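Encoded as structure tokens, here's the structure I'll be asking about.
Only one protein chain is missing; all other protein chains are in place.
Chains here go by letter, A and B, matching the order in which they are written, and residues are numbered from 1 within each.
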Amino acid sequence: MSTLAPLPVVIPLSVAAILSALNKFVGRRLSEALAILTTIATGVICGELLLQARVQPVMHWFGGWTPRAGVALGISFVIDPIAAGAAVFTSLLVLAALIFSLHYFDTVGTLFHVLMLGFLGAMCGFALTGDLFNLFVFFELMSASAFALCGYKVEEPESMQGALNFGITNTVGAFLVLSGIGLLYGRTGALNMAQIGRTLGGNLDGLVITAFIFIMAGFFIKAAVFPFHFWLADAHAVAPTPVCVLFSGIMVELGIYAVLRVYWVIFDGPFAAHRWDVRALLLAVGSITAVVGAVMCFGQRHIKRLLAFSTVSHVGLLTIGFGVLKEGALAGVALYVLGHGLVKAALFLVAGLLLHRFSSVDELELHGRACRMQATGVVFFVAALGLASMPGFATFLGESGIIDGAKGIGQGWVRAVFVIAGVLTAGAVLRVWGRVFRGMGKAEDAETAGAKKIDEGRETNAASHGIPAVMFAPAAALVLLAVAIGLMPGVKRAVRTAAIVMQDRTGYQARVLEHAWIPVTPAEEEHTPIGKGLAWSFGTTAAALVLAFLSLSPYWPSKHVLARPVAKTVHLLRAIHSGHVGDYVAFLTFGVAAFGVVLAVLIHLR
Amino acid sequence: MNRRGRMILFLLSAAVFGGVYLWGLKGLPPVGHYRGPYGDVLNQVATYERHVTDIVTAVNFDYRGFDTLGEEFILFMSVVGGTVLLRRQREEEKSEHKDQALSDESPERQAPEPSDATRVLTLGLVGPLVVFGLYMVAHGQLTPGGGFQGGVILATAPLLVYLGGDLKKFKQITSHTLVEVAEAAGAGGYLAIGFAGLILGGAYLRNVAALGRTGVINSGGTIALINLATGLEVAAGFVLLLYAFLEQTLEIRLRGGK
Partner (left out) sequence: MSFFPYAVAAWLFIIGLYGIVTSRNFVHLVICLAVLQSSTYVLLLSIGYRVGGTAPVFAAVPVGTLAVDPVVQALMLTDIVVEATVVALLLALALQLHKHANTLDPDKLKALEG
């Protein structure tokens, strides 16, 4: 049993407790230093766990309660490469956010760092655990820290509204998950994921389908999949920038991770004969999410909300990747999470820089004002290319993995969704770059005219000269890392090996319940030609650039004959994003009901 | 969306949702016929292995102790979050010192005096509550009870002081710094006990203390210790939350709100 395994959770929590006790006695600098050191230490430990996990999934039974005769008595951490990778990535993004906030916030006490460390510990525990109820507990710990961090700016009523929308919808989601866990416990009498998977065997009935729907929907609420995604834009519009970095960079992606883990360990057995039904549901939901997110993204003028909707769109692409249900696509999902998280975090950090310098993140208000910040503009521009999955970025590796997997099962049409999402989201971000960093376009705009201007208060001190290095360096470093991963040889093969391990249900169960040694065979070399993928990705990037420049130019057709139905759809979409929590929960109920009915009908039709 | 649209969407969806949920619930064993192995195994072995008679506490603090650690930190983070969200902003702090009339003594910030009956009842109950809370915390491994239950009872004692007196007395008996340190000590204590298990036993939260005799109060090894730490943390945490909320009610009263 590995003694390193509990540390990524207990070390951040310990330091959080210590910092909270010394709250009144330590200065800001000391708490910042402690928080950063803790995060680095956690990242290093997770890295070591990743190296160990590549040999065999690392196990740790809390309290020393190893299973007896296949019955798990205690809680386990089961750390396979993808879990460890998620934990490493979490530490990296928290580190970037903490470094960024060194120059941030004038009124932050040590309690901000206490919350951030709690958030870090919770996300690591969420990724590493092998027990279903433990997953729920860390989900709630993540949420508690997130709600408080989101509502940090208490003077602004919009902050409170955004945080309330976030809190209420995610809590409903958490208790949906708990209801699903209850159902599974009633059937199997176990809470350990491997044991539940083994006990369920291959029988599919109403209870298993309902449990799957509830757990999946609950985690999809966290992951901001349509129609559960409404809270994300509100939360991002009002949360402080370092917190937005974490929300979009890793927190929503962990929702997708949880569904993946739960599906591949527990539900793939019963659903093995009905994989196509699950695929149909997931591919449809993912495509709708991607398109809705992309369309809403393009029509925003508040930069953080724009980036939030682009996250929704990319989460839709991740759902498609999950829905293919093949290890090539799963590897693609992992790489896409990395690539997207890195560039999205960088984009948010730049938005925070703009807020620091100009007290605004409104695209139109910032027209031309950042023309002097050329280095920042370059970072912003390059990150936008990463959103379009341009070759050279980790997102391209992820996208090609997912599309190749989809083509392998005959669903090559998903490429069209990737193109639409990439063109619209990258186009929107490039449009922002053009307007803000280059002064292109007018200060008034047709399609963003409908979007409300949300007043964003200052987050930082009035020292608005120049760009502090601690704010610029993390953004640049993250983008460089996204390119480095995209160009590293052998990355795709290593992640495919990890994906195979994640999908190996019987192996996981044997490892957990019998401490068996499972074979870890490296994935085969890929022989698929990448020429077509390269062409499509370059094309998407080019189209995004064209779209951005077109939308900034005077030739943007606002009275075109096609404009009216498009404008009406966009207007309808905007109307349902009303900011009203009752609407959000109504859509949430609709989503769960629809998932249940669709899946039940599909399964009974065969 | 307007209210009618929202209602229609919701009612239709809720009907289908209810149908799906009931369809799933049908697959459960009938109420009263719990089947699964987990609970039965623990009922059989827990008393022999850990010398405790309250199996629920054994599950909470030993078999599934890591879950409880997470839950304790949910409470911890929520208290920290509540303190952060209810913090006094700069303009409130400034106005505090500016004017004598805005201090705690001024008539605008006083609540109406509690009646004699309230005062007798609440202040009379404080003592028994504290004793009862401590009793509940200490006997968690023997009878139903434990750190969480006892801690909440302990936390209501200062609240009774507030009800029977006023905020000044409440603040007098709960020094904010001390309570914060107590809460962190409780949370940290739980983590430290876990570390002891890791260092001495190879697994985090392994029960490495002397198990004692079944049926006496100091049985269960680390279960008893974790019980105490949890009781401390929960009591302190809830007092902090109450403190933060009560400060805000005064702030609102001062501004002329209800």
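The definition used in the following text is that contacts are C-beta pairs under 8 Å (C-beta built on N, C-alpha and C of every residue); 3 or more make two chains touch, one makes a residue touch a chain.
Just so we're clear, the structure is a prediction, and the values are computed from it rather than from any experiment.
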Self-check item: Which displayed chains the hidden chain touches across the whole complex
Solution: A, B
Exercise. Based on the whole complex, identify which of A:Phe62, A:Tyr104, A:Phe133 or A:Phe381 touches the chain you can't see.
Key: A:Phe133
Practice problem: Touching the absent chain in the whole complex: find that residue among A:Leu22, A:Ile36, A:Leu164 or A:Ile409. | Solution: A:Leu164
Quiz item: If the hidden chain were put back, which of B:Gly82, B:Gly133, B:Gly212 or B:Gly231 would touch it?
Solution: B:Gly82
Self-check item: Interface with the unshown chain - residue positions in chain B
Solution: 3, 6-7, 10, 14, 17-18, 21-22, 25-26, 28, 30-34, 36, 38-40, 42-44, 46-48, 53-56, 58-60, 64, 67-68, 71-72, 74-75, 77-79, 81-82, 85-86, 142-144, 146, 148, 215, 234, 241, 244-245, 248, 251-252, 255, 257
Quiz prompt | Absent-chain interface as seen on chain A, which is shown | solution = 133, 137, 140, 143-144, 147-148, 151, 154-158, 160-165, 167-168, 171-172, 174-175, 178-179, 182-183, 185-186, 191, 233-234, 237-238, 299-300, 450-452, 454, 574, 577-582, 585-586, 589
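Here is the rule we use: only the chains that are shown with their structure count from here on.
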Self-check item: Mean-CA-position distance for chain B and chain A (Å)
Solution: 31
Quiz item: What residues of chain A sit close enough to touch chain B in their complex?
Solution: 1, 3, 6, 10, 13-14, 16-18, 20-21, 23-24, 60-65, 68, 71, 73-75, 107, 111-112, 114-115, 118, 121-122, 125, 131, 133-134, 137-138, 140-141, 144-145, 147-149, 151-152, 154-155, 179, 183, 185-191, 205-211, 213-214, 575-576, 578, 580, 582-583, 585-587, 589-590, 592-594, 596-597, 600
Quiz item: If you look only at chain B, which of its residues touch chain A in the complex?
Solution: 1, 6, 9-10, 12-14, 16-17, 20-21, 23-29, 34-39, 41-42, 62-67, 69-71, 73-74, 76-78, 80-87, 89-90, 177, 180-181, 183-185, 187-188, 191, 194-195, 197-198, 201-207
